[in-house]
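Below is one structure. I have some questions about it.
The block that comes next holds chain A.
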Amino acid sequence: MQQDRANDDDVTDARRSGVRKTVLVLVVFVVAVFAWTIFGRLIR
Partner candidate 1 sequence: MMLNRRRQTAGRVPDIAARIAAVAAALYASVGHAEWALNFQKPVTTIGHVQYDLHMLILWVCCVIFVVVFGVMFYSLFAHRKSKGSTPAKFSHSTKAEVIWTIIPIVILVTMAIPSTQALIRMEDTTASDMTLKVTGYQWKWRYEYLDHDVDFYSTLSTPRAQIEGTEPKGENYLLEVDNHVVLPVGKKVRILLTAADVIHAWWVPALGTKKDAIPGYVNEIWVYIEEPGTYRGQCAELCGKDHGYMPIVVDAVSEEEFDAWVAGQKSG
Partner candidate 2 sequence: MTATTADHHDDHHPTGIKRWLFSTNHKDIGTLYLWFSFVMFIVGGLMALVIRSELFMPGLQVVDPHFFNQMTTVHALVMLFGAAMPVFVGLANWQLPLMIGAPDMALPRLNNWSFWLLPPAATLLLISLFMPGGAPAAGWTIYPPLSVQGGMGVDFGILALHMMGISSIMGSINIIATVMNMRAPGMTLLKMPMFVWTWLITGFLLVTAIPVLAGAITMLLTDRHFGTHFFDPAGGGDPVMFQHIFWFFGHPEVYILILPAFGVVSQIIPTFARKPLFGYTSMVFATATIAFLSYIVWAHHMFTVGMPLTGELYFMYATMLIAIPTGVKIFNWVATMWRGSMTYETPMLYAIGMVFLFTIGGFSGLMLAVVPADFQYHDTYFVVAHFHYVIFGGTILGALGAVYFWLPKWTGHMYNETLGKWHFWLTVIGMNLTFFPQHFLGLAGMPRRIPDYALQFTEFNMMSTVGAFLLGFSQILFLTNVLRTIKGGEKASDRVWEGSEGLEWTLPSPPPYHTFVTPPQVK
């Protein structure tokens, strides 16, 4: 059981950093698409 929890925490840490990276990339992407949609019209 103790062993299980330890493995579990490793999994959790790995997941946490993966989630963080995924979210960062997606948020930047969303903001970029939104900005491009509007500012793309302005510089035309």
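A quick word on the picks: all candidates are chains of the complex that A comes from, given by their letters.
Methods note: a contact is a pair of C-beta atoms (placed from the backbone, for glycine too) under 8 Å apart; a residue touches a chain by one contact, two chains touch by 3 or more; residues count from 1.
Only a predicted model underlies this, so the values are computations on that prediction, with no experimental measurement involved.
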Checklist line | Result, touching chain for chain A in the complex among 1 or 2 | finding: 2
Notebook entry, point to check: Can you list the chain A residues touching candidate 2 in their complex?
Noted result: 4, 8, 11, 15, 18-19, 22-23, 26-27, 29-31, 33-38, 41
